[in-house]
Structures are given as structure tokens and as C-alpha cells.
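Here the complex is missing one protein chain, while the rest keep their positions.
Order of writing sets the labels: A and B. Residues in every chain begin at 1.
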Amino acid sequence: MAKLIFEMSKPGRTAYSLPRCDVETCGSDVLIPEKYRRKKDAELPEVSETDVIRHFTELSRMNHGVDTGFYPLGSCTMKYNPKVNEDIAGMDGFRAVHPLQDDETAQGCIRILYEMDRMLSEITGMDRFSLQPAAGAHGELAGLLVIRAYHAHRGDTGRNKIIVPDSAHGTNPASAAMAGFEIIEVKSDERGGVDLEELKAAVGPDTAGLMLTNPNTLGLFDENIKEIADIVHDAGGLLYYDGANANAIIGVCRPGDMGFDVVHLNLHKTFSTPHGGGGPGSGPVGVKKELEPFLPVPLAEYDGKQYRLDYDRPLSIGRVRSFYGNFGVILRAYAYIRTMGPDGLRKVAENAVLNANYLMHRLKGHFDLPYDRTCMHEFVLSYGRHKETGVRTLDIAKMLLDYGFHPPTVYFPLIVSEALMIEPTETESLETLDLFADTLISIADEAERDPEKVRTAPHRAYTSRLDEVRAARNPVLVYVDEDTAE
Amino acid sequence: MYRYIPNTREDQEKMLSAIGAGSVAELFSDIPEDIRLDRDLDLPDAMHEQELVSHMKAIASENVNTADHPCFLGAGVYDHFIPSVVGHVISRSEFYTSYTPYQPEISQGTLQAIFEYQTMICRLTGMDVSNASMYDGATAVAEAALMAVRSTGREKVLVSRGVHPQYREVLRTYAVHAGIGIAEVGLSGGMTDLDGLRDALSGEAGVAAVILQSPNFFGVIEDMEAATALAHEYGALTVACVDPVSLAILQPPGEYGADIAAGEGQPLGNPLNYGGPHFGFLAAKQKLVRKMPGRIVGQTTDSEGRRGFVLTLQAREQHIRREKAVSNICSNQALNALAATVYLSVMGKQGLKQVAELCLSKSHYAYSKLLATGRFEKVCDAPFFREFAVRSVDEPVETINRRLRDRGMIGGLALERYYPEMKNCWLVAVTEKRTRQEIDAFVEAAAGGGR
Partner (left out) sequence: MEIYEGMKFTKEHEWAREEGGKVYIGISDYAQNALGDIVYVELPETGKKVKAGDPISVVESVKTASDIYSPVSGTVSGVNEALADSPELLNEDPYENYIAVIDPDDLSELEDLMDEEEYREFCSREE
């Protein structure tokens, strides 16, 4: 157990080095009226620079990252994060540019935004991209507001429903609700795709659109995509592509050619930018021509000589974020695309799909495979023996920790019981996949032989099983020490 | 071969034969023929590493950057000094190559750091609870407004024109489509007009929240205590949009009774990054915790009774509540919040106060020097922090900024861009990084000296 930084604090210790004040002036006691001043100091830690480095180094060692080991977290695309992209994002010519500098003095930054718009449009078969959304869910919100604005602009005001399959990510219905839509859920058919009959019954004059992840969260490509698109379009609705699983199709097929009108991509998944312990991500949103006027402001433009930011877009939904998005993330993704090129990007998808199918093949005799067909970049297993062994999927996930693996996504999608959702990505080797498969199989055996051991895992992680019930029943969300307690 | 893809041809063949597939193409047979791409993507060819670095350096050189040019531009993003330690810690790949800590037993580093972050944000703002971060200051304020609407059951929000114009734009995007009404409260002398606020509160039935920023967009310190009392009188919540560095010396929102504190965290150890990634912070009174969006970390124990940390109160979130979730947020800005945690650890109780005092002193020095030239006059005659507005008596701001650029400096913001009535008004920020020499040169160039 590591100490908290507050527990290391000792009055008088410092880790900072600041210039002395070189102007003759007064302090806050004169410049700021007393009623606006802070009466009691904020109790921030007082530690040395060595303390800071040792503390955060210790914390980092209690973490598992892609650089530590295999991280097959389904639908999260935990691929390798190229180091050179970090160096590029650290160049002063990018990191030390103020977002409100005149366009003339930020030509390089606007150029990146413009070229990314062009490249992402080509990759997805769309016409225009806004890079402003800060994450996938944020892109969903922006895209749905664009759909809303499009219908409203046509005077088609009765379209207040968004259709979402039951296998969708939770962000889909949550984003639709935030954009002011009602949500209609449609079931999956026995092959794991959208049930066409249910969809036909669900669409109507109130349909604003359908949100779809393809391949879906079962890792399956919906082969009826053309019919789905026709059903929704014939009803006057639009198609929204959740790009969370785009790693499976990049360079192979494009949402725009499938019939999608709006797309978001997760640069922190498909385009290799690091996940940062939960963020920052980047969720650019792209649209077909008819929807372009509604994208967030500003968009990057180029007249052949100069790059500029265009704010004169009267039909825009407005801003969804300050400035232009997570530029530093967009920059890393740009470097990735330039590194891979068209052939490399297609090989990304091919190897991601090959790795997933190989791993599925290795595991399917040992776990239930609810949808036994060729998968794309990920697949979903179910641990069906829990009734006999008393071991749950969660226990198996925890047991994996002892072997240095990050577990797959568990208990998702919701339509598969005791689910394990596994996404190996293209950056993992055959040897890693085999080791992981061997380990998971041995854990399944162990669950038969010694269920108690699996139920109490992990045994060799930084902590043993943590009590989430206690945390939620009596939330302790900040540190309170006796010295600072009021 | 590509260096990020380890499969050799031999590996691929071995895998295909194990699967029983004849080719990789066969694995894609679920994709209907007519939507498959029958060509390569029309993208530039792959670059080798050295070529890429040269290419990116060339693009970077097309930008003027604040590392080489003293910066007097702020308006929500500030050129503060970042200690070397910050970059070293967040470059540890155990932090930056991990994801949301879904498996707490191997994510204690991220989880404990977030717990420390939440504690620091609460101590700075004087609030009870904080989430793990939002995308930026603008979305933090917008989500704060949605929180207020949810917890009051009311559907109108009042926002001061002193709040960052881009935050107000984002608020409008988020709120209007959710059926929430937004009304703006005007300014008087660079501060929110409290009489106007009272009129708006008494005129508008059922106001959920009053949103003020302090220091506001003009750097002016608002009378938050009076505004909060007014909001509470009408049963509305107060959302205080605050600057984290200023809180080392200014009264924290918790002390004047604000219900929610939100703001931009960039000044805490995050580079300018042409506007992102930065992070937003969001903190609130205890009673609002279950209405808060985003990840929250809580303390608990492991099966042997040792302290540990987990994501908690997750039933608020999209992965559980789907369309009934309090927000759709999933990814946040964790690494930027970590940078802030390291920054605040380095600065500590004394250092952050010094940063704030230096900003205060240097900005006041620049302000009085500018006024003394006779080429500028006051716009808001009120106490300010780090940033101030002046009016140029005879020159457009663009002309002044161009002159500064010619002398290797980055000038302030032309306020007319956001406030059409503020002709020739200039918003100038002075952080602790600006030396006396730089400020003197800035003032001289701004006044047109040596023409």
C-alpha cells in the first residue's frame, strides 16, 4: 500500500523553484479587497522533489498499461502507442502554441486539422470532419445534434426517436438522451445482427436515425447493412456509425459506402493514441455533404496558400467544446496515419481480424461461443460453467491478473451472460496470443479443480480483491486527515 | 513489414491454417462484395521514422510558439511555467498506456492518483466532492448546468456575460437541444450586473442555476458571495466557474456557498497544446454527488483489510444506466488531471500561492505601465487577477498585435471579436513567466514607442 501524497507532507519542504518578484508592486493584501481573499490556505502537500518523483513512480508501478503487457480489453482497442508520436506531440512548435493566436501564426496547427479532416474523410468515405469532440461519446453527442439540426432545418420536426440495438455501447443511448431524443431499442437476431423485422416495425415518421456499431459489440459484421440502411433511409431517418470498432475495417470497407450519413472515430482506439488512464481521447465526427453545414464551428479551410479557421457557418450546431478539440491527440493520430500509409492501414485491419479469429479458435473448445461464426477484430465468449463450479466470469478475470494479463471486457455486451469480450489488436504477436490462450485455458481447468482459488483471485496483484460494495455504500471520495479536519 | 505489426508471413499462414481459412480475405467474407473497397485508400504513402520526424518538424516550424516568443495572450488558456517533474511523471508509460481503471487490482496507480486529485480539487475549491475530470472548462460548466437542472427539476439557466464566450457557446449547444432555456445577465463596469441578475431571477420563474465566472473573462474578480446569496434567495443553485491558480489566494467557492464549482484545469501543469488536451474540473456539495457526471474514485479495503481505491457510484454512468445516465461521458482527461496532481504536489501549499502572487503583481505592473503611456485607458475599474482589459485610445488592437509580432511577442486578445461593443479593447494576460524586461518591451511596443 502506498502512502497518499498528503501523508508524506511536512511543513517547510518544497519541490518548486520560482523566480523572485522583479517588479515593484504590492501583494494580494493590498491589491485584492479582503472580502475576496482566501482566509485559510488550501492544504496542498508540502514535499520535496524526490518525494514527488518517488511517490508517482511507486504509483505507476501499481498500474498495468499496454507497455506492461497484453491488454485485450474488448471494444477498447488497446494497441501499442508509438513512441515517436509522443516525441512529436512534445515539440515546442505544437505544444507551445496558444489556441487564440492569429491564424497566420498557427499555420502548422491548422494544416494538421485540415489534412486530418481530408484523410479521415477518405478513410471513412465521408465528406467532411470536425475534430472538435474530445472523446467518442462527445463525438456521438455532436453527431446526433447534427442529425437533429438537419431534420429541423428541413422543417421535419417530428423526428424525435433514435433507434439503438440492444448490443450497443452504453454511450449510444446516453448520448441520444442528452441530445434530447427518445430511445427505441431493437433486438439482435440469432446471428447477432440487427433483427430486420424488429427494425421495420420500429421505424416511422418519428425516426431521426439509427445508431450502429459495425462490426458490432459481438465483433460481428452485420451482413445486412445495406438492407438496414435502406429501411432507415426509406423511413426518412439517418444512419449513425459508432466508430469504436473501426479497427476491424480500416482500408477494407468504409462506413460511407455502407450507407452511413454520420460517423465518429475514436483516435485513441483505431489510430493508436494512448488512453492516458482514461483519457484524453479524441472523437472526430464526419458527415456526408448534406450534413456538412451543421457541423460544429470552426472548421479548417485551405485556399491553396493559407490555412484558416472558418467561423462563418450559420447553420452549425455551435461549439461542443472550447477551441478545436484535443489537438495533441489529433497530432499523434496524424503521425500514425502518415507512418502507416494506405497499405499499412489495411494491414492493421487484416491482422487485427486474423489475430482475433486465431484466438477465438484457440479458446472456443474451452468456453462457450454464443455466436460461432467468423469474427472481426474481437469476439465474445461466455463462461457457461459457473452454475457447476460456482466460479463467475469476474473471478476468471481476476485470476488473469496473477499471470500479468489485463483481463478482457467482462459482462458486456449485456445480451451475453457471463461475457468475456476479447480484442487482441494487430500489435500483438502469435507468441503472446498463444500464451494468453494457454493461460485462460489453464484458469478454466483450475476453476474445475480448485474453484475456491479462482473465486478469491487475484493472489499476486498489488492488492487482493477490493470491496466495491463498501466503497459504494459509504463513499469516501476525498482524504481527510486530522490536522486539516474542520 | 510494419514495425507495429509483429505477424510474419509464416505466422499468418500458421494462424490461417489453424483457423481453417484459406486466406485473410476469407475472414472478411461477411462484408458484402459491393461495399468492399476495391482500391487502396487515397492517402500519402507510408513514411519511415526519420522522414516523419523531419516532416513534422517542418510543420511545427510553420507555427509561432510561446517557447520562443513571450506570450501575453490568455483568455482561458495561460502560459504558466511547468516544472520538469510533471512531464517526467506523465511520460511513465504505466500511466499513459493504461485505460480507465476498470480492474482496480492492477490500476491502483491511476486510482490513487485520481483520489489525490479529487482531494486537491476539493481543498482548492472548498467543495465536498470532485469527479475525475471533464473534457475542458467549457463542458464542465455545461455539465454543471445540466446537474443543476436535474437536481432542482427546473429548466432555466442564467449565465453572466462575464463567463468565457466559448463556454457560453458550449452551454447553449448542450442546453438548448435538451430543452433548457438560457438567458444572459449583462455587465456593468466589467462585472456581472447584480441588479440585472435580481431582475432576471425575479422575472424568470424557476431558475435552476446562476452561472458566474471569477475571475471573469476580463480577469475581474466578481462579488461571488452576493451573487450566490441572490441565487439562493430564489431557490437557484450557483455554479462558480473558477480559475484554479487564483484559488490559492481568492476565496474558494465552498466558502461563499456555491453549490457547484467548475473550471478549466489547464493552468495546472498542462501545456497550451493549441487548445487541447487540457481538462475541466467539476466539484460540488455532498448532496449533489449522485447527480455528478463522470468517473468518481472512492476509498475501500481489499480482502485483507488494506486500503485501496475503486471507481465508485457507477450507477450514475452510461455503461450501467444507458439512456437514464446522468451524462454520456466515458473517456475523460485523466492524464491531464494527473499532470495537475503532480503540478500541485510540486507547488504545494506555498508554491501555488507564490505563483498566484507573481501573476497578480506582474499583471498589475503591466497594467499600470500601459496606462502610464497615455495610449491606453481603463475598461473595468475593478480588482483583477492575472488578466485585464484596456482600451487603445487611437489604434485598432490588430495593429498593436502586429507590431508586437514583428518584435517577437504574442499580444493579447481583441475583445471586439466576442463583445462587438468593445471596440479597440484588448485583453492582456501576464503570468509568472513574464520577466520585467519582457513586460517593459511589451509596453514599449504596445505604445508604439521607437516607431
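List of remarks:
The definition used in the following text is that contacts are C-beta pairs under 8 Å (C-beta built on N, C-alpha and C of every residue); 3 or more make two chains touch, one makes a residue touch a chain.
Please read these numbers as outputs of a predicted model, since none were measured by experiment.
In the entire assembly, the chain absent from the figure touches the shown chains A, B. Contact with the chain that does not appear here is found for just one residue of B:29, B:61 or B:314, B:314. Screening B:55, B:290 or B:417 against the full complex identifies B:290 as the residue touching the chain left out. Think of the hidden chain as still there; on chain A it touches residues 411, 468-469, 472-473. Remark: the residues of chain B touching the chain excluded from display are 290, 313-315, 320-321, 324.
Keep in mind that, in the parts below, only the chains that are shown with their structure count from here on.
Taking the mean of the C-alpha atoms as each chain's centre, chain A and chain B sit 19 Å apart.
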